[in-house]
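One protein chain omitted, others in place.
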Amino acid sequence: MAIRVTVWNEYRHEKKNPRIAQIYPDGIHNAIAGALRQAGYEVGTATLDEPEHGLTDEVLARTDVLTWWGHMAHREVQDEVVLRVQRRVVAEGMGLIVLHSGHLSKIFTRLMGSSCNLKWREVGEKERIWVVETGHPIAQGLPEYIELEHEEMYGERFDIPAPDTLVMCSWFQGGEIFRSGCCYQRGRGRIFYFRPGHETYPTYHNSLVQKVIANAVAWVAPVGGPANNFGKKQPLEPIGER
Amino acid sequence: MAIRVTVWNEYRHEKKNPRIAQIYPDGIHNAIAGALRQAGYEVGTATLDEPEHGLTDEVLARTDVLTWWGHMAHREVQDEVVLRVQRRVVAEGMGLIVLHSGHLSKIFTRLMGSSCNLKWREVGEKERIWVVETGHPIAQGLPEYIELEHEEMYGERFDIPAPDTLVMCSWFQGGEIFRSGCCYQRGRGRIFYFRPGHETYPTYHNSLVQKVIANAVAWVAPVGGPANNFGKKQPLEPIGER
Amino acid sequence: MAIRVTVWNEYRHEKKNPRIAQIYPDGIHNAIAGALRQAGYEVGTATLDEPEHGLTDEVLARTDVLTWWGHMAHREVQDEVVLRVQRRVVAEGMGLIVLHSGHLSKIFTRLMGSSCNLKWREVGEKERIWVVETGHPIAQGLPEYIELEHEEMYGERFDIPAPDTLVMCSWFQGGEIFRSGCCYQRGRGRIFYFRPGHETYPTYHNSLVQKVIANAVAWVAPVGGPANNFGKKQPLEPIGER
Partner (left out) sequence: MAIRVTVWNEYRHEKKNPRIAQIYPDGIHNAIAGALRQAGYEVGTATLDEPEHGLTDEVLARTDVLTWWGHMAHREVQDEVVLRVQRRVVAEGMGLIVLHSGHLSKIFTRLMGSSCNLKWREVGEKERIWVVETGHPIAQGLPEYIELEHEEMYGERFDIPAPDTLVMCSWFQGGEIFRSGCCYQRGRGRIFYFRPGHETYPTYHNSLVQKVIANAVAWVAPVGGPANNFGKKQPLEPIGER
């Protein structure tokens, strides 16, 4: 059975800014969704302005992997929905892929526990994303690096917990570096943060960027390990009188 | 200058339960504080029922390391104070030592991002805490294992992010194991979770348990690395026309 | 195309000791190989006393994953073959599963860089292997723990580098714990160490033990990331006169 992906997008920039609308006429979510369908996944979308941001219990129940793009309206995401997503990841193993400016989303900062803040600059400089962990499944089929002619800069210190695995690291023309492909296990769920994707550039139309996200979907997808079984337990071995 | 420690305690069990009061007549906090003073630290205490739980901005500003014991009243800890502590750890590098049932405290679950839930049993069985990372500073001066004749059992799955370093792991008489000494870096701050310390046993009077906590204070103490410098930045290298 | 596994076995105990021969009449390797064939893999075997220990360049070239069981004759394994296996793992991404007493094999200690020594006891005590990382692919389809009524004890300090991921940890009746399911990335290759499997017990006939090894084959199998491209390089960006 195909992995079921829900591609979430804030979907505001594309509606307000004609230059962005030109790049993503159907929204960033549909650019990503199209690429993931091509990769063989079963894909739906959801956006901020839908009821419950399109992330009802029913939608999440049939979502194996959720991807998240947000930027200007992180605060408008309801806490209840954030907790629902967090629970689906931690307790039930839904995979989560957080993209670009999603680093400051409520869901990512909640799952990380740190500020997730960083340096940034928007002058359209060159980014070169180096694969440092060439043996990781997310690196499958990639070249040594991905070059993006125009991107926003994100620079260190990126205030995240050290990734369980650092798969990629970016070079920027203006002099910074950035941990740009970061793997995490949180509870039963897996999380991948992937840096590029500023709304004013056609980054999600880049076939290698699409390849990374498609690989990440497979990596974060639920695994089917033992269910949680918390609480009070009887001894498994005889203990005798204490 | 000595490291300044604030020992925080819920301080409810000791006031309500005469059996516990007998073990910790001045509260768990004063047992821990006494041991840390012996170890050469400058130590204050704070408890739940003080105003702002004893954790005002002023107190935190002069605290290098905070230790946390809580159990029955996690929910009574005000969110504002939790956020204040989280900020002191992540943004400013205050160290945090979370003890035993503090695993479900608001501050620990916020910093971890997962449920931090586990299995438990309270029959006074034997615990043997093995040092697995013998080259870690928190293992300094310890024997191969610490034996506690009577303790509450905590069992896996312990729903935490994989520790940056797993220093200790417990064996329980009833058949379980548990990752009992767990190191984390979160932002500029360091966190150590240490398992033993159920209120009905004299665990914090044990000299090896005291030694672990004293070692952990030194390990989590602030380091003095570069301050955060987030936000918009000018290029460090010439970029030219883009 | 099915993953191609070569199951390597020292194959001495089974030929010398009738009690062991009764448990593994065709050798430990054939017990493991049979289980992996059932799991859908394409499986061959190789043993110490074959020319080049059965691990010629040709055999390794068509091996995606190598499993390793050795005990009494680690020193008889030729250094040249060890280097060949190491190169296949590190440079080309062949997966490696090291079983039980293979912890002191030349190939494992070379890849780890530490002594890989441990405590042990052979009285047939009970082992209970707890899954601690329930969201890891090697935990797929497992219960919370695997109970082995009779096994050799291995105890900490296990002198290994901290695993990239600790998937399982064992409880022993005699009072020890042990990190028993350990994941590593080394170069382009992945390695899994799995503790149980003393030759005098029918451990490799246990269906859950077989399940772990089958899951591990999938996890360590080569990924197809970017090939190594070491050496002197021209600048990717203009540098000008220096």
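The first chain written gets the first letter, and so on, giving A, B and C; residue counts start at 1 in each chain.
Note that a contact is a pair of C-beta atoms (placed from the backbone, for glycine too) under 8 Å apart; a residue touches a chain by one contact, two chains touch by 3 or more.
All values derive from a computational prediction rather than experimental measurement.
*Asks:* Given that one chain is not shown, what are the shown chains it touches?
*Replies:* Contacts of the omitted chain with visible chains: A, B, C.
*Asks:* Please identify which residue in C:Pro25, C:Gly40 or C:Gly113 touches the non-displayed chain.
*Replies:* C:Gly113
*Asks:* Check each of A:Val131, A:Leu148, A:Ile191 or A:Val220 against the chain that is not shown and name the one that touches it.
*Replies:* Hidden-chain contact among the options goes to A:Val131.
*Asks:* Provide the residue numbers of subunit B that touch the chain removed from this figure.
*Replies:* Where subunit B meets the chain not shown: residues 93, 128, 131, 133-137, 139-144, 164-165, 173, 185, 187-190, 222-229, 236-237.
*Asks:* By the contact definition given up top, give the residues of subunit A that touch the hidden chain.
*Replies:* Subunit A touches the chain not shown through residues 128, 130-134, 144, 155-158, 162, 165-166, 169-172, 175-177, 179.
*Asks:* Could you list which residues of subunit C touch the chain missing from the display?
*Replies:* 86, 90-91, 110-115, 117-121, 123-125, 150, 153, 155, 157, 159, 161-162, 164, 173-176, 184-187, 226, 228-237, 239, 242
The definition used in the following text is that only the chains that are shown with their structure count from here on.
*Asks:* Approximately how many whole Å separate the CA-defined centres of subunit B and subunit C?
*Replies:* Their C-alpha centroids are separated by 36 Å.
*Asks:* As a quick test, compute the distance in whole Å between the mean CA positions of subunit A and subunit B.
*Replies:* So the centre of subunit A lies 30 Å away from the centre of subunit B.
*Asks:* Of all residues in subunit A, which are in touch with two or more distinct other chains?
*Replies:* 164, 173, 185, 187, 226, 228-229, 236-237
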